[in-house]
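Of the protein chains in this complex, one is absent; all others appear in place.
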């Protein structure tokens, strides 16, 4: 299991880096300076896990281990430099972004279970960890959060978290349950992008 | 007193449900999907109490008891479905919304006193519990928070919290003090709606 632990840790750091890069690309549409860019990168990549840890009253993960912070800053700066020279196709980020969502969802749900949270709260912690960073990013950029309008973004996260919890309840081992949950997030999210799946949009009568 | 405790608990859940419904109605003016709707409903109904609990370093109330979470989700989804069919008059929500404000104010102030907070902090915790959810709701919808411009919304909350604290200081029993505080919030808020009472609006010279 030592190998799997290291692998998960590495994927977690990679998820942080990818979300930081996505934050820089989003902020690039506003006249932010280098520092504003770094703040948006940090908020996008660390915001979800931070809110989860504050709500659960755990030590905030990037205060306990600053590798996450370094990964976010380096990835943000690198993206800032690269995008000044090369034009990256937006599609490039869709797969790692979906991977990050899957991993953040699973790790957030597991952290909540470890603190003894009831199932509905635990699934919501998974969703918060997965999507809150993107909400903060968009609020800082003064836009309506993309998460609320994009193809099944948070819905994919919630479905994966619920599957993970159902499998644990059914006695499946944590490792397999996590793998199944993460896979479901990926399948729904990538399917939604490919086939334009959407939840019903709500416009109030007025 | 057992009966009063149960009654307060029931009114608290009702306040959460009403605020969730109001959140959905507000979000309806934006092209959010079903999930975005649920997030806004949760933020509007649980945001104030969450910030209070995080600031006071208490266990967040909906993590300790997920009935609140279920009430918010069910009320949000029900409103989503009903509003697609029937057109609800906005006035329908004014009375329960004012009731929710009154109850949230009193419960927030009491929670802060129980943690030993000084009086000014305690009154502010009452206001935060009452109004912060609405602020988050409007920020997520990318609007200037209504609370800052509406008729004596937060002012009613603050007045009620201060009355509660003054009565407690004067030796009145907690039950009667809470009742008086909540009544004052209701009277000011409903009077402001009916008679268009307002605080002076501030426009800087420039």
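Each chain gets a letter, A and B, in the order it is written, and its residues are counted from 1.
Simple rule for what comes next: contacts are C-beta pairs under 8 Å (C-beta built on N, C-alpha and C of every residue); 3 or more make two chains touch, one makes a residue touch a chain.
Not measured: the values here are computed from a predicted model.
Of the listed positions B:77, B:121, B:172 or B:187, the one in contact with the omitted chain in the full complex is B:121. In the full complex, chain A touches the hidden chain at residues 24-25, 27-37, 39-40, 50, 54, 57, 59-60, 62-63, 66, 69-70, 80, 83-84, 87, 139-142.
Taking the whole complex into account, chain B touches the unshown chain at residues 54-57, 117-118, 120-121, 124, 135, 139, 142-145, 147-149, 153-155, 158, 198-206.
Keep this in mind: only the chains that are shown with their structure count from here on.
Distance from the chain A centre to the chain B centre is 30 Å, each centre being the mean of its Cα atoms.
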